[in-house]
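One chain of protein is taken out of this complex; the other chains stay put.
And then chain A:
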Amino acid sequence: MEQKKQTYQPRTLETNLPFSWKRLFFQWEWMLLLILVAVLLLGSYVSPYFLNYPSLRDGTMVFLDKALIVFPMAMIMIMRDIDISVGSTVALSSVVMATLYTSAGLPMEVAIIACLATGAICGLINGLLIVKFKELSAVIVTLGTMILYRGIAYIILEDQAAGGFPEWFGFFGWGYVFGIPFLLIVFAVLAVVFGIVLHKTTFGRKVFAIGNNPTASRFSGIKVDKVKVIVFMLAGLLAAVTAIFLTSRMGSTRPNIATMYELDIIAMAALGGVSTAGGKGRVLGVVIAVFIIGYLQYGLGLINLPSQMFLIIVGALLILSVAIPKLGGMIKRK
């Protein structure tokens, strides 16, 4: 009898629960914070150049560009979807920007706007296809567009590189504002904005509701399709922003940049506590996870470990972060 009661208990949104000390301390975010501290200590142990303010500050420039996409990706995963085309979107918008500037001779400002527009259109196409053809699932749609977008990037630039941007463009990748990297400021602003949107606005509530029960949310008057299209467009737009920062840091672009970005981004979101089954996740956890994976990558680079080690570690972290809650559930059931 008791068991039956439990199975029918509706899932409550986390913010609806009454306050309790126990829950305050038993949160995924504390766990993440511990891992982050461990990563930092490990970093300082293996390299004397790791744990100081300038090093940690400049290290963020290495990994924060892709981390910008993690916020919309978290929203997409909360809605039980996935977007594996973001890496290709980064490449395509970067290539469009570079080609418009170098070959078409347009001013850089126009090229940047075109880059943002390209990203948004890519996201819009993803969103529309997913909403119009529900039987296809986001996996297959974004798999197709992943090949298509990178294919278009190859058609535009073939195997060439394009670069030679004006000097001020380097500011995105290398610039500081009040001694803080510009990229870090953008990341912080985006984190706050997305945190507010996701946790404090009706739009965020709709995202969680869709993830918890898409059918019920449609019947309660949420325009599910509209919300989905907007979120996928956001993912495309931020992929374009990433393209700007990445291109600026590298000084030139090729059609094969940002390959496998989607994996790092999905890993960041999953490690940050965004449930792959939908309906769960918080921006704070995602932010900590970004720094865990980022500083791990940065530290491994400092001690000259082969970058392939990083592939293995990200893969293992991704599996662990999604497996631990499941294993916990399995033990509890026994």
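Following the convention adopted for this analysis, contacts are C-beta pairs under 8 Å (C-beta built on N, C-alpha and C of every residue); 3 or more make two chains touch, one makes a residue touch a chain; residues count from 1.
In this section, contacts and distances are computed from a predicted model.
You can't see one chain of this complex, but its UniProt record names it "Rhamnose transport system permease protein", from the set "Substrate-binding domain-containing protein", "Rhamnose transport system permease protein", "3-isopropylmalate dehydratase" or "Amino acid ABC transporter membrane protein 1 (PAAT family)".
Among A:122, A:152, A:183 or A:243, only A:152 touches the chain that is left out of the view. Remark: the omitted chain is touched by one listed residue; of A:246, A:266 or A:293 this is A:266. In the complete assembly, the contact with the undisplayed chain comes from A:82, out of A:36, A:61 or A:82. Think of the hidden chain as still there; on chain A it touches residues 82, 84, 129, 133, 135-137, 139-141, 143-152, 154-155, 158-159, 260, 263, 266-267, 270, 276-277, 306, 308-312, 314-316, 318-319, 322-323, 326-327, 330.
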